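Removed from the display is one protein chain of the complex; every other protein chain stays in position.
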Amino acid sequence: MQLALFIIVAIFTIGGALGVVATRNVVHAALFLLLSLLGAAGAYLLLFAEFLALVQVLIYGGAVTIVVLFAVMLTRSSEYPRITDNRQWPLGLITALVLSSVLGAAFWLTPADADAERKAPVFTDLASSLFTKWALPFEIASLVLLVALIGAIIIARQQNVVVTDDTSPEGED
Amino acid sequence: MPLAFLIPVFSFAACPLIILFQRWLPLRGAPLAILAIAGGFVVWILATVGFLAASADHPACDVSPITHALTCHFTTTWFDAGVPSEIITDSIHLNWGMLIDPLTIVLLGLITFVALGVQLYSLEYMKGDPRFGWYYAWQALFVAAMLTLALADNFLLLYIAWELVGLCSYLLIGFWFENPGPREAAKKAFVVTRIGDVGLLVGILLLWVNVGSFSMTEAFAAAASGQLSDGVITASAILLLLGAMGKSAQFPFHVWLPDAMEGPTPVSALIHAATMVIAGVYLVARAYPIFAASPEALMVVASIGLVTALGAATIALVSTDLKRILAYSTVSHLGLMMLSLGALGWTAAVFHLMAHGFAKALLFLGAGSVMHGVGAHGDVDIRRVGGLRRAMPLTAAAFSIGALSLGGIPILSGFWSKDEILLAVSHNLPVIFIVLTMLTVFLSALYMARAMFVVFFGTQGEDSHHAHESPILMTGVLSILAVLAIGFGWIAFNWPGAFDGFGTFVFYDHAEGFHFNVVLGVLSILLAVGAFALAWLVYVRRTLSIQSWRARFAPVLRVVENRYYVDETYQWVIDRVVLTVSAALAFFDRAVVNDVGINGPADVVRKAGIALRLHVTGHVYTYALVVALGVIALAIFWWLRSV
Amino acid sequence: MMANFDQVSLLLLVLVPLAGAVLTMFLPKDRPRDAWQFAIFVAAISFVISVVVFLRYDYAAAGVQFQREYAWIGHPLNISLHLGLNGIGAPLVLLNGIVLLGAVLISQTITRRTRDFFVLLLALGAGVYGVFIVRDLFFLFFFYELAVLPMYLLIGVWGSSTDFGTFLRTKEYGAMKLMLVLVAGSVLIWIGILALYVASSQAGEPTFNIDKLAQLQQNGAVSRITELWVFPLFAVGFGILAGLWPFHTWSPDGHVAAPTGVSMLHAGVLMKLGAFGIIQVGMLLTPQGAEVWMPVLIGLGTVNVIYGAISALSQNDLKYVIGYSSVSHMGYVLMGIATLHPVGLAGAVLQMFSHGIMTALMFAMVGAIYERAHIRDSFILNGLIKRMGTTTFFFAIAGLASLGLPGLSGFIAEFMVFTGAFRTYLPLAVLGVIGAAITAVYILRLLARSFFGEADPQWEHLTDASPVEKGVGGAFVVILIAVGVWPAPLLNVINTGVASALSVF
Amino acid sequence: MVPLLYFQLLGAALFGIGLYGALARRSAVLIILSIELMLNAVNINLIAAASYLNGIGRFAAFDGQIIAIFVITVAAAEVGLAFAIILRMYRNRGTINVDEINILKW
Partner (left out) sequence: METGLTTNLHLLTPEFALTALAFLVFTVDLFLPERSKEWLAGLAAASLLAVIAVALLMRPDQSAELYGGLMVVDGFGLFFKIFFCAIGLGIIALSVEYGRDRLQHRGEFYGLLLFSILGMNLLAMSRELLTAYISLELLSFSLYVLVAYGLREARSNEAGIKYIIIGVLSSAIMLYGLSNIYAALGTTYFTEIAADLAAPGDASPVLWVGIALLVVGLGFKLSAVPFHMWAPDAYEGAPLPVTAYLAIGSKAAAFALTLRLFAEAIVPAAARWDEWQLVIAVLAAITMLAGNLVALAQRNLKRLMAYSSIGHVGYALAGIAVLGSDFALAAKGVIFYLVVYAVTNLVVFAGITAYYNREGKDNIADLAGMADRQPFVAAAIAIGLFSLAGLPIFAGFTAKFYLFAAVADGGMLWLAGVAIFTSLVSLYYYLQVMRQMYIERPAHAEHNVAAHQEHAEHDNIHQHAAHDEPDPPIPPLQRPSILLTATMGIGLLVVVWLGIYPAPLLTLIETASAAILPLG
């Protein structure tokens, strides 16, 4: 039963991911991403991490995907279906395969802990851990978000800009 | 006698004084040089008197166990090089030292006397030259160096003086450096003798390596005692001989001497006839204990001497330039001296050295007088002058005495010395040597007669119409030298009561009194007189024509007239070999060592940089790919290393 | 008073030119003459100090004198500014004092960015002094690099390019090559120094102090294998600066491109740093390696002698002749060092001194000619003696010294080198003597071609050396003769240094 | 019974796929999306380890889950900022194709 659920979740996750990297359409890619993220959220649920699943769905499934779609629309990159893969994709494929094999093999070869069984955290414990033990990273993370916000505003704000396309004077040598 | 060191010091001091203050000194400082050498002459007399009076109980003197002559030794420390450490014990301790023995004494006499004469003579001869002061400066330096050479008690000091006389020779040959002739001749003289000097220096160092000292006496003692192996002795003797050959213009290093006649004639007289060129002979004579220990070396000395003597005599016979005739004559006579040394005729060689020195100085100064008289400053072609005896009687007389003396006419000094040589050769060398020596003697008389007759007797030459006798200063010097050319030989005799003969004073190993071989003597008299007679017939009376002879031996003549093509060979070697090698090496240095060896690696590095930079393609996915590859490499490496 | 002076004399030796360089920076920019005069002032002070230091060096007492130690970086590197002068450094300090003053005086002709020029030149001088007087490898290397550092700009900015017709040797190229090749040498040195430091560290006494390292070496703290590979690093690294074949090509090109004063200082003194380093570091600290490698070094030295001389033979440019002649003469130094023989080594040190003066004189005179004729081609120049008699005279003396004429300093030195080499490597010594003969050929050819003879009308306008040039040239000639006639004052000092340098074998 | 290993392998696979996307895609937007996949792989890994191993050895208090929260936060911020820059690029140059974004190279 658990295994079946896991397989379903895995198929969603992996399938969505494959969709993201394989589709020719950017909008589709965003939607595939959503699919994959939801699959991941399912995996969190299987791991009894309901809170994380929730966060995943809210932040990723909601916010991130929407941001992505905005980006896609603003850059009208959906009009460029030819934007697919670059010339080095075979190399990329091999590299990715090798790397995930290495990572996988590392897990595979690490002896499993016999006592390992899924446990569910208590929400309140989690919360108190987050705000006591991890308070400092939490505060810093808030600053990170702030910086990202300010930066995004500064950079993306519409201006009547004159682009100085000072193409590198390097020359084609 | 210890004051003998003053003999060169006067002149050494004169040189820089003249250079620095010539502008303010009377006669540009010439009197300073003359005074210096005159002082040297006086000191020499005093030293000689002292030496003659000294005996083995003089604190500085001893009878040398090798030469068995009284030898006096005065030294003072010059410098030390290297301090012996525990492992390597040798270092060198150098002295300024004088070694005074009969050889030194007579040589000093020759040098001081001729130099004094020549410098006096030059007052007139060089008058009006724009570099009159410099001339005397170099003269002084030369004399000083030459005297040092004669006095030196160790090889290093000898080498130093040896090089300095070479330098002065260079400066004085090239004195009129505006003209290409003197300039090139000077360079040639320096370079050729320098090649010989390589041998000399190597020889000196070889001796040092085996003896452990530069001291001559120690080296001689080692050679005589058999402390040195035969190989070392022969090698060092040959190497010293190389130096001697360069300086004394022995074949094949003789080429510079005729060219050196480009210098002022008094210079030729002093340096290239009487003094510097005999340094080589002197060296062999001085280092005779080493040569004597090696029969092979002596044979080489004799052979070189003979080849030189004969070859130069033939060339002298066909030369047309007065000074060149004299120059080849010098070469030839130097060869005879070498031959004599090689034939164990040590005393004969020294004796001939002296006799030749006076006579040849006389001849050169006479030639200078001729040039002065006819107003020539370069070459004097004997075919263009003639019958000068009327215009220049004193010069003619003096020159003739010199020529007769060197030609070997009896009772003149040249006869006696030459006779001694013949004696030695006939005693100690194979018969072919004496035959060829006789031939040389004949040729020698013949070319001397030719020069004398053509220039002073016979018909008036085209260049000699305005000839006039030289000033009294010059002729005076000539006269004194002429007296010596006549009479010097007489000191060879045993004068009962006064003097036991040259051979009892200047000798190697054992004193020998005067002796005379009738057969040889008569033979040489016949040859000499015959030669003069022949020349008289050919050049004065013109009753004999040599044209048919010239025609018959035209090819031989051409070879001889071209001086056996030795100069050409040298020229070819220098142009084709040395300069080509040098240019090739310079190109190699630039193109291979530098452009490939040095620039190459730099270029490789730079090109590597240029090639490597292409890895930053500008595409962000490449960057990502490389990062990923790095991840894989790192992960796998780390993992494998950790297992 | 003098005792107090001894306490600080070595420090002053470095500080005076360094402070001079710093102060020169603050001189007004547009008054070149002031900069020159100030530089003369500084160089003269340092000259006086160097003379005093040399005279105060007590050769009877030998060893390292005037020692002072200033702590610098503590444990574990234990670097200290340890000053001290030995018998090999003392004559070279004197040499630097002389040549630096001469070079500054000669540089009166620098009119462009004069101030900057003297800043760099004085810094260079300070670096050279430093190398000769420190007893710590770090500082030795420090000063060594300091002496190399200004060269790029000195040549690049104030130098001159040479057009050979078929190709061009630009000053930029010369400067860059000189700099890179020399620093490449110091790369090797640096590695060698680190290797010794590691050895000392493993022995439990980490230090860069030369004397302590030598002590450790004597105690066997440095393994034979280490010495075997470290010595070549020092020999080649320092050798590069000494013009070691086949790494010598920076020298002709660099010296030719450099302005006169810099050529004087560089060929005259800087090349000696390399030889000094081989003795002071290579031989002292890795004697076992030195013994094994010396045959190679003397072989290369001999190649230097012959190769340099033959190459000089076919050069047309006056400065190139001198440049290659330096290569040739430094060969004698290398030969002398490689003999490991007291006489040969003393000869090498004396040759350093002698060659320093001689080559500086030659560069000065050629500089004077170039200044006036704007050309250095010996085929075009002729009859210089007519218009530039004094210059010719000085050049000729320097030339004669370089061909080893007795009575001038070069002879004594070469002769001693030969003596040492004869004892140890006879065939090579013979080659060395032959090299000296070849020197005569090119020097005499040059003299005959360019200096003697009838002058072209185009050289009518030339004027003889200026009073300053005459003064410098005259002084150098006097030194050449004095050393040639009476080398004892120098040799007394050198002998003690050589004895201690060889005591480790 | 699903072992921990499965989740870890799922994470590894996801990481690989994300990496492939980052290496192979041309659109800057898609590259960022692919990297988001990689971050998700991290999260799966963290949460799985926390969930399975809590209480064993040093594992305590489900720290892995907390870390995952931070990862999600940072990932979101990254996306926002990255898209802002991409947007600026698009406005300036009219393209977000990384093949064409190569003025700067070598």
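For clarity, chains are labelled A, B, C and D in written order, and residue numbers in each chain start from 1.
Rule of thumb we're sticking to: a contact is a pair of C-beta atoms (placed from the backbone, for glycine too) under 8 Å apart; a residue touches a chain by one contact, two chains touch by 3 or more.
Every value quoted in this text rests on a predicted model; they were computed, and no experiment measured them.
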So which shown chains sit in contact with the chain we cannot see?
-> A, B, C, D
Which residue, A:Ile14, A:Leu69 or A:Val102, contacts the hidden chain when the whole complex is considered?
-> A:Val102
Filtering C:Val296, C:Ile380 or C:Val478 for touch with the omitted chain leaves C:Ile380
Going by the touch rule given at the top, which residues of chain D touch the chain that is not shown?
-> 8, 11, 15, 18, 22, 28, 31-32, 35, 38-39, 41-42, 45-46, 48-50, 53, 56-60, 63-64, 67, 70-71, 74, 77-78, 81-82, 85-86, 88-89, 92-93, 98, 101-106
Please give every residue of chain C in contact with the chain that is not shown.
-> 71-74, 76-77, 109-113, 138, 141-143, 145-146, 148-149, 152-153, 156-165, 171-172, 176, 179-180, 183-184, 187, 190-191, 194-195, 197-198, 201, 206, 259, 316-317, 370, 374-377, 380
Can you name the residues of chain A that touch the chain not displayed here?
-> 102-103, 105-107, 109-111, 132-137, 140-141, 143-144, 146-148, 150-151, 154-155, 159, 161-171
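Definition applied: only the chains that are shown with their structure count from here on.
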Whole-Å separation of chain centres (CA-atom averages), chain C against chain D | 64
Intercentroid distance (Cα basis), chain D paired with chain A, Å | 4
Round to the nearest whole Å and give the separation of the Cα centres of chain A and chain B.
-> 100
Junction residues of chain C, two or more chains touched | none
Sequence positions of chain B contacting 2 or more other chains = 619, 621, 625, 628
Among line, ring, star, complete and other, the chain contact graph is other
Chain B residues touching chain A - in the complex, by the definition given at the top | 619, 621-622, 625, 628-629, 631-632, 635-636, 639
For the chain C and chain B complex, residues of the former touching the latter | 177, 180-181, 246-250, 253, 307, 310-311, 313-315, 340-347, 383, 385, 400, 405-407, 411-412, 415-416, 418-420, 422-423, 426, 429-430, 433-434, 436-437, 440-441, 444-445, 447-448, 452-454, 486-488, 491-492, 495-496, 498-499, 502-503, 505
Would you pull the chain B residues touching chain C in the complex into a rising list?
-> 78-88, 90-92, 156, 159-164, 167, 170, 174, 177-178, 180, 183-184, 186-187, 190-191, 194-195, 197-198, 201-202, 205-206, 208-209, 578-579, 581-583, 585-586, 589-590, 593-594, 597-599, 602
